[in-house]
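Below is one structure, written out as C-alpha cells, with a few remarks after it.
With one protein chain removed, the remaining protein chains of the complex are shown where they sit.
This part shows chain A:
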Amino acid sequence: MSFYTSFGTVLLLLAITAPTAMAVGFGGAMAARARFAPLSWLGKGYIAIVRGVPDIAFFMFFVIALDQGIEWLLHKVKCPDWDEPIRQGSDFVVCDIAKMPLGSSPQWMHETYGFSLAVITFAIVFGAFAANVLYGAMRAVPHGQIETAEAYGMTHRQTFWRILVPQMWVYALPGLSNLWMVLIKATPLLFLLGVEDIVYWARELGGSKTAKFTAYPHEDWRMWYFLALLIFYLAFTKVSEVVLEKLMKRLSHGQATLGGEAQRKAS
C-alpha cells in the first residue's frame, strides 16, 4: 500500500513545488529587475549563487543547514538561559523544546516536516532557475511594446503588469518546460532527504529478506521495480512533452515571434 502512496508523494511534491518555485522565481526576477539597487543585487546574487553550486551536494547541504538553522533560531528564542555551547565537538545540541519536530510529536508530524523541508529546498533551488528564465523572458519582450505603453501614460507598475507580464510567457515557456523536465527527474532525490518515496519502496520491497533465510525467498525483484520506475518516468516525460507543446502553440497565438507568424500565415 505504501508503495502506491509513494507515487502520490512524488506527484504531490511536483504539484506543490512547481507553483512555489514559480512564485519564488517570479519574486527573484522582479527583484533582479528592480530599480532600487540593493534589491536588484539581492535578486541577481540569489540567482548567481544557487546556479553556481554543483548538483546534489547542494541538496544534501541545504537540508541539514536548513534543519540546523531552524533549530538554532528556536533555541535562541525559547531557551535564552541555556549556557552550554550548541556545537559540542561533533554534536549539535539544542534544548528539548527547540527540537524540530518535537520529540513527542506523532509520526505524521515527522513526515510532514521532512516533506516540507524537501519542498522548501526544491523551491529555493528551482526558484533560482525559474528566476533566471523569467528574468531573460522579461528582457526579451520587444522594447517597442514598453515604450508604447509608456507613451500612453502608463506608470511603471501598470506597464509591468499589463504589458510585460502577459507577453513574457511565450519567451519563458521553452526555458520553463525544460525546467519542468529537470524537476520531474529531480524527484527521486527525495529519498536522499529521508522522505519515503518510490525509490525507497522499490529498494525495500524487492529486497526484503525473511528472518529464517538469508537468501531471498524469491528472486531479486528490485530490478523489475526499477524498470517500472523507469517506465513511469519515461511516460511522465512523454505526457509533459505533448502538453507543453500544445501550450506553446496556444501561447504563440498572435505573438510577434516566428511561431506566431507561422500560425498567422497558416490560417
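Basically, a residue touches a chain if its C-beta (ideal position, glycine included) is under 8 Å from a C-beta of that chain, and two chains touch if they have at least 3 such contacts; residues count from 1.
One rule holds in what follows: contacts and distances are computed from a predicted model.
Hidden chain, UniProt protein name from the list "Ethanolamine ammonia-lyase small subunit", "Thioredoxin", "Threonine/serine exporter family protein" or "ABC transporter permease subunit": "ABC transporter permease subunit". Only one residue in the set A:Met22, A:Ala118, A:Met138 or A:Ala186 touches the chain that does not appear here, and it is A:Ala186. From the options A:Leu227, A:Val243 or A:Ala262, the residue with contact to the unseen chain in the full assembly is A:Leu227.
Across A:Val125, A:Ala149, A:Leu173 or A:Leu251, the single residue that touches the chain missing here is A:Val125.
Those residues of chain A that touch the chain absent from the view are 51-58, 60-61, 64-65, 87, 90-92, 125-126, 129, 182, 185-189, 192, 199, 202-203, 206, 219-220, 222-223, 226-227, 229-230, 233-234, 237-238.
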